[in-house]
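Here the complex is missing a single protein chain, while all its other protein chains stay put.
Showing subunit A:
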Amino acid sequence: MDEYDEMFLTEDDYDQQFADELEVLAEMDFDPVAATKQSGFRKQKNTSFQGNNTAGDQHLRSQSQAAPAGSLGQTEGVSDMCDREDLEQLMANDPITPKAKRPRQDVAKKLFEVSQNDDITPPSSPEEFHPPPGTRPKLVPAVLDISGFEGILESPERVTTATQCHALKRPPPVGGYVSVTDHRGNRVYLRETDDLRGKAVDPSALRSSHDALGLLVVPIEVLREQVAERLHRQVVEESQRLTEQLNSLVDAEFGELEDGPGDEEEEGMSSRLWVDQFSPCQYTELLSDDFTNRCLLKWLKLWDQVVFGRERKPRPLSANRTQGNFNQANPKFKTKSQITEEILEADLDQYKRPKYKVALLSGPPGLGKTTLAHIIARHAGYNVVEINASDDRSAELFQKRIDTATQMKSVLGANEKPNCLIIDEIDGAPAAAINILLATLNRKDGQGVDSGADSGAEPLKKKKKKKESVLLRPIICICNDLYVPALRPLRQQAFLLNFPQTQPARLSQRLAEISRAQGMKVDTGTLMALCEKTDNDIRSCINTLQFLHSRGKRQLDILSEIFQLPRIKRKRVGEGLEEGLKEGGGAQRLQHILHLASSSGEYDKLTQGLYDNFLLMRVKDPSLGGVCDALDWLGFSDRLNQTMLQGQNFSLMRYMPFLPVAFHFLFAHMHVPRINYPSSQYEALTKTAASRNSLAAMLSDVPACIRTRISEISLSLDILSLLLDIICPKLRPVNPQLFSSREKQQLSDLIDTMISYNLSYRQDRTPEGQYVYVLEPRVEAVVCFPGLPPRRQLTYQAKQTISREMELERLRRAETLLLLRNPRRVHTHRHVLTSHDHHGLLYYTECPHYHFMNKIHVAAEVDFFGRVVIQRDVPSRYLLQVAMGTAVGNSEVWFRFNEGVSNAVRRNVYIRELL
C-alpha cells in the first residue's frame, strides 16, 4: 500500500519535485548572465560598427571641413556621445560618397557642438571603440591632419571650403586674426573669435604650436600615435576576450553537438586530460543520479532568500495539501524521500537559512561529486571557492579561508556573485579543522544582537560582532568515506547526500560519445565491461580510454586487452631467462636478475608483484615444493623487512634483491608471461580500514557500561555475527498495537538491545529506486562473507516498525534524561500538590515559566474565545482533601504557561487534566 501511495504521490508531485530543476532549465534557456553578455556583445558590436562608420564619416568630414582640433579622443567622444538616431539618420540619408553636402554638414556641426560641450576626455571604456584593423591607417592620418598643420597643407582646398575653421591659409576676410608660422616656415592665420568654442579648442591648438616650437622632447604626433596605438591594442584585446567568451558560451550550448577538436587544436588537446575536456558544464549533462542532483540543487536553492534576497516561490497549494493529507493520514511512516523532502521544505531559521547549513556529499571516488558541486553552485548563481586536500589545512589557515570565503565578496570582478564554499576531500582534514567548521556553522549572532541592543556605539563590541557574524553562505563538503571518525560531529549537522553508483548504461553512453568524438572505435559491450570493472568510476573509465587511445590502440574488442597494463618487472624475469639460456650459465642469470632488481629499487612493489603473480605461472613441480619454497622466501623477506624497519638496520637492505632471483630460478619459463598489476594488498588494506572504521563507529556511541565489556576483536569474533541474528526476531506482520504482551516485551527488548549497541535502521534508496532499510553503522559488511548463505532479514515493514519504535524510545529516553538533569519541573508539580495552601506564591518566584495561583487570586477567567469561564466553587472538603494529598486528581490547582503570543497557549491548565 505504502509504496503505491508513494508512487502515486511522486507522480502527483512531479511539478513540485522538479520545480527547482525546471527553474534551472528555464534559467539556462534564458540565463540572464549569458543573455546580457550576449546581447551586450551584440550591442557592442553594433555600436562599434556604427562607431567605425561614424569615425569614417568623421574622418571624411573633418578632412573636408578641416575640423580644427578633433583629437582621436574627441572623435571617439563624438561617436560615443552622438545621438544614435542622428547617426542612423545620417547613415540612412548618406551613402559613403555623399552628394548633398548640406545635411552632413549640419550633422557635423551638431556633432561638433556636442563634442565641444564635452571636455576632451578619453572614451569611458575602451570597449566602445572597436575599429577593425582595416580602418586603422585611415584614422591615423586623420588624427594627424586634425592636430597638425601638415594635413591642412596637403589638402588646402578643403580648408578653403570650410566655413567654421580656425586655422586658415589666408588671412580671413572679416574679423581680426593672428598669424602663426610653424617650424617649416609655413604660415597660417588664426581667426580671432570671442566664441566659447574657440576657447575650448585653444589649448590643443596651443599645444600643437608648442610642439611646433620643439618644447616637447617627443613630438606630440608621436605621443598621440603611441596613445592611439595603446588604445587600439586594448580594444583589440578586449574584443578578443569577448569573442572568446562568446565562443565558449556557444560551445557550452552546443557542446553536445561538437565534433571533437579540430586538427589545429590537436596539439593543445593532447596535453589535456579527457576527464577535464569532457567534463560536463551543464546541469543536464550530469551523469550522476537525478535524485541526488535534485536534492542538492534544492538545498542550494534554500539559500536564495538569505543570499540573494529572493523569496522562495510558493509551491502549488494543491500539491501541498495532498502532501499534508498524506502525512496526516500516515504520520508514522515516512519514506526516505519524504524525509529528504521535509528537510528541504523545512522552515528557515531566524537568519532565513536552511536548517542544515552544510551539505555533505559522500561516495566512492570518480562518480563526479566535485563536478556536481561545482556545476550546481555555478547554476545557482554562486562564485565557487574550493578548498581541497592540496591546500594547507591547518586549523588557523582553515579558519581564515572559511571566513574569507563566506564573509567576503569579490568587488573587482565584473560579476559580483556571492561565494559558495566547496570543501573537497574533507575526510582527509584533521579533526581540528572540522571542529572549526562546526564552530562556524553554529556561530550565533547572539553577542552581536545584544551589543547592538544595549550600546551600538561601543567600538570594541562592534568589532567583535563583526568578527562573529553568522554564516550566510552555503558550504558543500565532499568526502569519500562518511564514517571517518573525524567527520562524526559534522555528520549530525549536515544534509547528508549519499552518491549512488552511476548507472552503467548512462556512463557507457557517455563513454561512447567521447570515444566517437575522439575517433575511437568501440563497441558497447566492451564499454559496459569497462564500467563494471571500474565500479562505474567515471574518471577511471575516461582515463583508461585516453590511455588506450594514446597508446595508439584503436580497437578495444577484447576486455582483457583493456586491463593488460604495461608489464611490470616480472617480465624481466622471463627475458632474463631467455638471455640466460642464450648465455647458458646460471651464474650470469643470477647476476643479471640481481642487477635488475637492485637497480629498480622498489623492493616492496616488486615483492608484491611477484607474490600476486607467481601462482599464475606455469609451475613445474606437481609436489608444490617450489611454491612452498617461494612462500618461505616471501616470509623471509617479510621478516627481513620488519627487522630492518624496526631496528633501523638498513644494512640488511642488501639481501632484498635475492628474492626476485629465487623466484626467477623457481618459476622462469620460456613463454611470455601474462602479468597482472599487483593490487591485492592495497585492496585488502582499504577493505580492512573500512571494516575497522565501521566497527569504530559502532563502538564510539555505545554507552560506557557496555563499552567496557566489548572490544573490537570480541565484536568481530564473537558478538556481532550472533547479535545480528538476535536482532532479527520473528515479528508478526501486524500493527505493534496488536502485539501480545510477550511480543511487546520482545520488541522492547530488541529496541533496547539495538539502542545500547548503537545500531539503527536507516532508510536508503537503491539505484533501482526501491527503498530499503539498512543497518547503520554498516557492520553487516564486516560480518558477512561472500559465498555463505545470506542471513535472514526482517521484512521491510518490520524494519520500519522497529525504526519508528526506536525513534520513540530515543525520544523518551532523552526526555527522562532531561528531567533527571533538570528536576525542577517534576519537583514543582509535586510541591504544588502537597502545599496547596501556600498559594503557590513561593513557586512563582522560583520558576517564572509557571504561574501557580490559587483559585482565590483568580478574577473572571476568559477562555480563548473570550467567553467567561464559569468557575465552580471549590468546596472546602476538596481543599482538605488536596491538602492531605489524597485526591490529587480533584484539585483545583492550575498553572499557566506565561510565555507565548496567544491565549491558546496562556490559558490555565488544571492539574487534573495533566494527570
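Side notes on the structure shown:
Just so we're on the same page, a contact is a pair of C-beta atoms (placed from the backbone, for glycine too) under 8 Å apart; a residue touches a chain by one contact, two chains touch by 3 or more; residues count from 1.
As a working rule, contacts and distances are computed from a predicted model.
For the omitted chain of this complex, the UniProt record lists the protein as "Replication factor C subunit 3", which is one of "tRNA (guanine(10)-N(2))-methyltransferase", "6-phosphofructo-2-kinase/fructose-2, 6-biphosphatase", "Replication factor C subunit 3" or "Trafficking protein particle complex subunit 2-like protein". Screening A:Gln588, A:Asn641 or A:Gln797 against the full complex identifies A:Asn641 as the residue touching the chain left out.
For the chain missing from the display, the contacting residue among A:Ser394, A:Asn442, A:Ser711 or A:Thr766 is A:Ser711, taking the whole complex into account.
Checked against the full complex, the one of A:Val236, A:Leu472 or A:Val783 touching the unshown chain is A:Val783. The chain not shown here touches subunit A at positions 431, 611, 615-616, 619, 623-625, 627-628, 631-632, 634-635, 638-639, 641-642, 680-681, 684, 687-688, 691-692, 695, 700, 704-709, 711-714, 716-719, 721-723, 725-726, 728-730, 749-750, 752-753, 756-757, 782-788, 791.
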